[in-house]
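Here the complex is missing one protein chain, while the rest keep their positions.
When the chains are written out, they are named A, B and C in that same order, and each has its own residue count from 1.
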């Protein structure tokens, strides 16, 4: 994807935009159901400094689970390999048995991107940081170069009021001894973390350190080591899309992460990061049009890591 | 990995060779238990035509599940996308629930590399080919440039006599209507397929079409399309190592496939294929020293797709 | 249920007969699908020697899983408590996880009345008897006082040709080391055992030793000890109706066993045995009208062990 990358993105956007959207708005977080379901935007940030966006790429959305990659990066940065005694790095296979697998594996979540794993990451950060909530926010403000980025209380409160399954997961892991702090405190941080809002341009910029060997694009600052970046990319490829991780690797062929807000970020190491947003989700909980767009882009550009 | 690739392989081989082998010989196929457990060899085939091997790289071993990539390639070549109605492309998550997942997903195996999936591929080949057993052998003879390659009756008979779990899997899938032929016939072909024997040099050469955009290295003949090759590579990355697929992606960062004979093949698209063999297996059923060697190679060479 | 027992049975029969039958004929054994679905009969045998039948109570049907109580009785008679190292005595909870539970419990079936457990009983009988197939037939001929009782080749062949799930189960248990003989031989005996045909009168008579402290009703011959009879009755109560065992205990309150041929036998210790037959099955695989009739009988007679 050289000089014609803007053309490829624009063509893919125009191709996917009119397709009938078979997805459905996430309703389990009431606030998310208030979003305009027709929003659709995409932004690419190349590591050579060029970038391009189209559609609603400058409108903020709730990044939700996309933030799990950032909290993992912070945990890896401060604690390194030690965190892998508390979570594993394997695909979970299926939504269906998330609780079953926790019991089988004695409270060790299968990977840091399913809810149980992200909750354990929150617990780790609370234990090792002075003020996890504030330090995580500072970390993302730095990555994104958005000094006034903040948690969305509306989104967080909405999820706190209805997130019974996450309360169940956290208490279940606590009963299996893999949560060290008070479950209520861990859950508060978890819901806050997922409530961050960014637009496509900001997401693609924030994630560019993972396509750039662990260094921030804007100032070259090292965030994590090159090896750590590769491993997080590998995790996104094998575990970034719930039950559809294999499908995404198969059809798109890039590491990525989705969120129930309808956002997806994907990246080609040493080349680019791309963020897409469209709120309606397919049955696996991933943005219907977001998946289509990324598939179209990599099919036409022949850009995949495989 | 440029001119110094022989050095990297040699160093990794010498580093891993003296490490205490915590693995165990596979015993569930009696014939496999007769192999000298100290064998250790590796061979790399670069797509620029260079290649290099060391140790027992010219000694034949039972490639076992490594053959599943080849039978999948044959099915994809002849039937294309149609096969994905019969098998899925998702990691299975865990050894533990292979039968449970079959029931949940109505007889559709999670992917073509777990036993259930490879058995369904055999069933598909039997349905669509005149003589699946012979045509598959021809296909691999062509890929490997070994005109007298053959099935090992000793290995196949040994597994036929003791492969109760595979008999169970095949009949279970039949009861769920996703096997179309007689289970006994399907199993015969499956056991034959897994009984192929090659050495490291031959395995790395046979697999080079997957690193070469679907074309055979020796004569440029197209085996499958470039897009099909990418998708098979993606499948190897997400599903090639049973419960350890995530770990392999995380630590090695290359698509690959292992067999209980102690062989592993891995590849870097557009660069090289590498085959390693050491018979003793770790608890997840993958070669203990083979995993170590590949981890060492990619750590030192910084060659990974991530 | 004293002198008026004929009245209670007759009333229940007349009450249930016109009810719309929401059940469906078993189709997984082709031969069973040829039965007239409107057949309906019932027969009670009291241990004081009286008995009474109505409807199609003298017409033979395939007793199927009802035979599992008889093969268990034979195993208990010859081997006593030793068999409980090979099978457990717990309800299986759900159809859903029968294979999962086998893996969890290392090949030990949850109880002798689910298919896996009955298959292990067949394996035990083959190991310990000279000729299990013949000796089991003799045992049932004696119990039933039907000297020319025989296996139905049509039924057995029909199931042998299509019983893939039972083939899967038997081979799976073999792979977990809890089948000692050749799976094919065990399955042959299992399918024969399930192919026995009797009418309601014969079934209720054959089972009366379990209501009579282990002694045959016609000649007082001891078949098993009183304690063994009680334990088999307890097993029928907790495990006799697959996923509906709890429901049957809750609504009928008697030990019993059903078969997919549409037969059900139930008994009140020291009082009576009752056999009912109606071929159409509810979603749990138990005779729709059979369940209704027994519920009606025990509700009106207030006869339940609770």
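In the analysis below, contacts are C-beta pairs under 8 Å (C-beta built on N, C-alpha and C of every residue); 3 or more make two chains touch, one makes a residue touch a chain.
Being a predicted model, the structure only gives us computed values, none of them experimental.
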| item | value |
| --- | --- |
| Neighbouring shown chains of the undisplayed chain, as defined at the top | A, C |
| Among C:50, C:104 or C:150, the residue in touch with the chain that has been omitted | C:104 |
| Option touching the unshown chain, where C:10, C:59, C:88 or C:135 are the choices | C:88 |
| Which residue of C:23, C:41, C:109 or C:253 touches the chain not shown here | C:253 |
| Missing-chain contacts mapped onto chain C | 88-94, 96-97, 100-101, 104, 110-111, 226-227, 229-231, 233-235, 237-239, 243-247, 249-251, 253, 255, 269, 299, 302, 304-306 |
| Touch residues of chain A, complete complex, unshown partner | 96-97, 99-100, 103, 164-165, 167-172, 174-175, 183 |
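Here is the rule we use: only the chains that are shown with their structure count from here on.
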| item | value |
| --- | --- |
| Touch-based graph of the chains, sorted into line, ring, star, complete or other | line |
| Distance between the centres, which are taken as Cα means, of chain C and chain B, whole angstrom | 47 |
| Interchain centroid distance [CA atoms averaged], chain A/chain B, Å | 32 |
| Chain B: positions in contact with at least two other chains | 96-97, 100 |
